[in-house]
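For this depiction, one protein chain was excluded, whereas all remaining protein chains were kept in their positions.
Naming follows writing order (A, B and C), and every chain is counted from residue 1.
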Amino acid sequence: MKENIKNIFVEGAISPTKIATSIAHHQSKTNIGAHAIFLGQVRADQIEGKTVHAIDYSAQTEIANQVCHEIREAAFSKFDLSCMHIYHSLGTVKSGEVCFFVFVSSAHRKPVFESLTAIVNEIKAKVPVFGKEIFEDQSHQWKVNQ
Amino acid sequence: MKENIKNIFVEGAISPTKIATSIAHHQSKTNIGAHAIFLGQVRADQIEGKTVHAIDYSAQTEIANQVCHEIREAAFSKFDLSCMHIYHSLGTVKSGEVCFFVFVSSAHRKPVFESLTAIVNEIKAKVPVFGKEIFEDQSHQWKVNQ
Amino acid sequence: MGLRVRYFGQLQEITGKKEESLTGVFGTIGNLRAHLIRCYPGLEKIHFKIAQDNTIDIDSSEVNGTLIDLLPPFSGG
Partner (left out) sequence: MGLRVRYFGQLQEITGKKEESLTGVFGTIGNLRAHLIRCYPGLEKIHFKIAQDNTIDIDSSEVNGTLIDLLPPFSGG
């Protein structure tokens, strides 16, 4: 059952260097003509006079990875994609840092636009990840996705 | 008339490091929650038995920058964006290298998905850039966008 | 046989626990949900999904696994 289920989780923020390395790895795949990338960045939202300083992410990782695997397989069936990568942070990610990275590649641009939107929306809706917004005074509230 | 018209052109390929630097520059903009990036990569297309080794890009740069400026202004009016960056290569870009980089940012994800697709499609259609596909034997043909 | 029940996200604050062992016969996931809400009345305010053995399940399913996870609304990305 557990065929090739990748672990999407990384500890802490996703660095611009990691993103660059991921892009560079695709330069040997010369059938690719188009990449699309989505990055989720932690906002310093103001809530009742307090500012979000960081989000502490936790997850039910087994279910999360299984659901991402299913989202991935469905996207490969539906869209003409060469590659797809999904990463999400666990633990503390400060405001301004990247917590979510989705990367799709194809010969042409249409599949990357269509699949990127679909994959990001599905992950937000279906993957059991929980964000705890930490304010500067160390109080917190639980994040609610729009 | 020439209000703040940015130069979209860079000489040669756009490196993953340049993309990482551009992403890192946005970490101080803590009202941003979502980035979307499009990258055009040169494909090693096979055409009548010959393989594309590189594309040599030229442009009418004054018109190209003016048209990109108009596309940018229209996108800022239409979509709720925080930032937008457009870069295109001039000169030789080898297969596997990145020649086109569009980067949009917003508080939320919907505007970045919608604007990225629109901006990339408009640039492909309206900006006077000309790609000469160079084969391994140094012969060439002129690229045609689909 | 016992059930291992884990609480995620804000449900850890509501129950005051990360996990616990439960014994008893609950029948369906829905009955288990009702039991847990009786134990922890604060759960009534939060919409939560229940997974058994690492798969999100519906209330009409039979409890036949050993691992139960309570999952509050997802807020990844």
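What we mean here is this: contacts are C-beta pairs under 8 Å (C-beta built on N, C-alpha and C of every residue); 3 or more make two chains touch, one makes a residue touch a chain.
Quick caveat: nothing in here was measured; it's all calculated off a predicted structure.
Counting contacts over the entire complex, the absent chain touches B. Summarising the interface, chain B meets the missing chain with residues 40, 57-60, 62-64, 66, 88, 99-100, 120, 123-132, 142-145.
Just so it is clear, only the chains that are shown with their structure count from here on.
The most distant chain from chain C is B, comparing centres defined as mean Cα coordinates.
Once the centre of each chain is set as its mean CA position, chain A and chain B turn out to be 23 Å apart. For this pair, chain B with chain C, the centres built from the Cα atoms lie 48 Å apart. Residue positions of chain A touching 2 or more other chains: 40, 120, 124. Counting only residues that touch two or more partner chains, chain C has 77.
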